[in-house]
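Note that one protein chain is taken out, while the other chains of the complex remain in position.
Chain IDs A and B follow the sequence of writing; residue 1 opens each chain.
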Amino acid sequence: MILQFFKLAWRNIWRNKRRAIITISSISISLMFVIFLLQMQKWTWMNQLDTTLSGYVGYIQITDTAYVEEKSMDNMFETSQLDLDKLKAIKGVRGVYPRIQSGVLASIGIRSKSAGVMGIQPSIDVEEMKLKEKLSEGELIEDGDNEILITNQMAKFYQVKVGDSLILFGSGYQGFTAAGNYRIKGIVRIPAGDMSNMVYMSMQEAQKMFAANGLVTSVLVNIDEGADLYKIHEEVKSLVTHPNLIARNWEEVMPELKSGMELDTVSNQMIAGVLLLVVCFGIFGTIVMMYSERIFEFGILLSIGMRKRSILLITLLEVYLLMLIGVGLGCLLVTPILLWMNHNPIPLTGNAADTMIEYGIDPIISVGLYPSEYMSSSFIIILLTVIMSSYVIFKILRLKPLEAMKKH
Amino acid sequence: MKTLIKIAWRNCWKSPLRTSIVISSIIIGVWSSIFLMGFMDGMMASRKNNVINTRLGHLQIHTPEYEFDPNILNSVKDPQSVYKALDNHPNIIGYTDRFVTEGILKTAREQRGVKINGIDVEKDRTTLLITEKAEQGTFFSDEYKYPVAIGDKMASELKVGIGDKVSLSLTKPDSTQTSKNFKVSAIFKSGDAMYDNYNIFVPKEAIYKVIKTDQPIVHEIVVKLDDIEKADLVKADLLQTVEKDTVLTWLEADPYSAYAEDSYGMMIFVLMFVIIGALLFGIVNTVVMSILERKREIGVLLAIGMTKKKIRTMIAIESMVYGLVGGPIGVLLGWLTTSYYNKNGFDLSNYGEAMESYGLDTVVYFNLPTQYYFIYAGLIMVATVIGSLYPAKIATRLNPIDAIRSI
Partner (left out) sequence: MKISGIITLMLLGVFGMSFLFPVNEERTPQSEDLKEIIRKAENRMEGESSIASMKITIVRPKYTRDMTLKAWTKGDDYSLMYIMTPSRDQGTTYLKRSKEIWYYLPSVERNIKMPPSMMSQSWMGTDMSNDDLVKRTSMANDFTHKLLGSETIDGHDCHKIQLIPKESADVIWGKIEIWVDKKLYNIMKQKSYDEDMELVNTMNASNVKMMGGEEIPTKMEIVPADKPNQKTVMTYLSIQFNVDIPDHYFTTQYMTKVKP
């Protein structure tokens, strides 16, 4: 029975090809707009998030439990307590980055100021932190290097250039004195924010200076674009078995960033809402036309004794089939556009671009290919279509055969 | 032509439901995008005003070294010539000179780095509003010899209230350290949590007494203009007489504002593009459908000798009717809502904390420059004309005989 209804509905659809095409295109093009916008919003969002997180905070941060409350060198931990290779092997993990982060006094003797120190592994971190792009003078450091990178803001403050030296002085692990005189190998351009006052050195040298052999303050686990943070977080947790260690995701590490992001999401949702309203009317218009064109036909079917329920079922099946084809086609057709734009991002210019570069964000607009956005957009469109098809239900239930035939 | 318009108008209303759906979709689209733009513009304007009125002013004058090393010795080199230039400029409403240096604020339990702003309340009031942002207490009660105003977040984190003492340490011009107890006289909230958490205010005389100087030391001169658009012009004027110090406009002083302004502009552009695109598609879809429905009718018109050009015009007019009716109504509705929220404000206190950390007010007063209404209405018109091109082409491609035959 149902199968027969399907057959009927399918035949009905293709009996009037142009109507089918218009309806399908209405749905699929609406969906394409929605997907495009959401993919763009999500991409921008993720791009900024990635800039903020990947270099310094990490999507998932593994630290000593005591480090959460007190970011002191005393709360470092041994990397041997972790199986870094197993962490790297988790699906969706882009990389695992051990770090030492601390504060020191940076001085050239007469000028002194506190500065941050970051012990990194240049072989993997240069790319992750986009240091190559930020390098303005000199060269980048390498693994095991005993020279340092400083920021352009620091170079200005100390009036130093590549080849000069900077004294770093602070307290190391368990109260040892941490001190060293380091040659400046390169200067990176980070003019604003907390990161503008930062010294980068190789992990080996940082461990030597802070008397912290084999120790790190944190291990960052960064994930691939579009990977599921929560799922990976759970997997990381299951690998972090040492009782003194804790793996927190960025939402736990930086709740204020999360609330800021939520604000962004609200304005994005408002924009998407406006688009959906417009799209919704488009689809509704199509549905209304589809129905009104066929009033006569329905009248005849009713008068020859077909039950209203059957008519309703067939018509709804038609609408839903058209909708599903539209949704499928929309997803399919928008993909090449997204792919193209993902590979050919639109470059930005002007103040925004300059500031974005300074904040370490690539000055481009592009789109992502997140399955989640495909899903949510399709779901919304399907939901809207189902709601709007109630117009058809309502109309058919109130249909009177004679009037229907007369009207045409 | 007149007849054509009449025919087109009638055609539109042959299917009133369909037409009203298209028109309402245009109305809703236009209205909601104006609403959104008004909202975002209001948010940006409030942020901008906040930043300018409480923190940056329109222009700032420092010594060049101050930019990267705000220490006590990097004061304005030649304040007298700056004052002279400021006093004589017609566009300048007010200015305030501040003593600004970094220091340490301590309570019995905690300490943190702060920026100490030494101000003259009366003078500061002519330029910036910070002295009016006191949530508790006043900018500077006579009761205390050494009063200080601190931000509300800092006050709650350090657990200090009005009348409590805090110790301020700073470097004197001879590079020795000094410290002095100050009593909390005001707790302020500027609307920018980050700023409030770092900046504190003390009377200039008090800080001069602490560092034991008889000569006023000025690190920052903040200037207010009669028109924000003139910032660059006035800067150029000032630079002719001010030689030893640098003048920054508010945009230069706060690159984040520049970024926000630009990326907001970009967002509006993308938004307009996407929404108009979607509207356009809706219109094209409707007109194409109505033409295909009326194949026979058009076939007849062609058969009785109506020219293709006329048919094309008729269809163009049909689709323009949608834009002509829907566009203005949408713009009008948009204007009404925007003016309503411009007066009454749109409450977003649910997101209060996040907004404050971005330097935004929780109540958004909508704002949209008038030209945007016209631009939007104009764009809709253009879109509908473009939208008519394709259906018109379809119609004129019809073969009259086939068209009449088909049902």
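Assume contacts are C-beta pairs under 8 Å (C-beta built on N, C-alpha and C of every residue); 3 or more make two chains touch, one makes a residue touch a chain.
Please read all numbers here as calculations on a predicted model, not as lab measurements.
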{"item": "Selected from B:176, B:349 or B:371 as touching the chain missing from the view", "value": "B:176"}
{"item": "Residue touching the undisplayed chain, where the options are B:125, B:165 or B:209", "value": "B:165"}
{"item": "Candidates A:123, A:181 or A:238 - the one touching the absent chain", "value": "A:181"}
{"item": "Chain A residues that touch the omitted chain in the full complex", "value": "66, 74-75, 105, 107, 109, 112-114, 167, 169, 171, 174-177, 179-181, 211"}
{"item": "Hidden partner interface residues of chain B, rising order", "value": "102-104, 106-111, 113, 159-160, 164-167, 169-171, 176-181"}
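Everything below uses one rule, namely that only the chains that are shown with their structure count from here on.
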{"item": "List of chain A residues in touch with chain B within their complex", "value": "18, 22, 25-26, 29-30, 33, 36-37, 40, 153, 156-157, 192, 256, 259-260, 262-263, 266-267, 270-271, 273-275, 277-279, 281-282, 284-286, 288-289, 292-293, 348, 350-356, 358-359, 365"}
{"item": "Chain A-facing residues of chain B, complex", "value": "15, 17-18, 21-22, 24-25, 28-29, 32-33, 35-36, 39-40, 68-69, 251, 255-256, 258-259, 261-263, 266-267, 270-271, 274-275, 277-279, 281-282, 285-286, 288-289, 292-293, 351, 353-355, 357-358"}
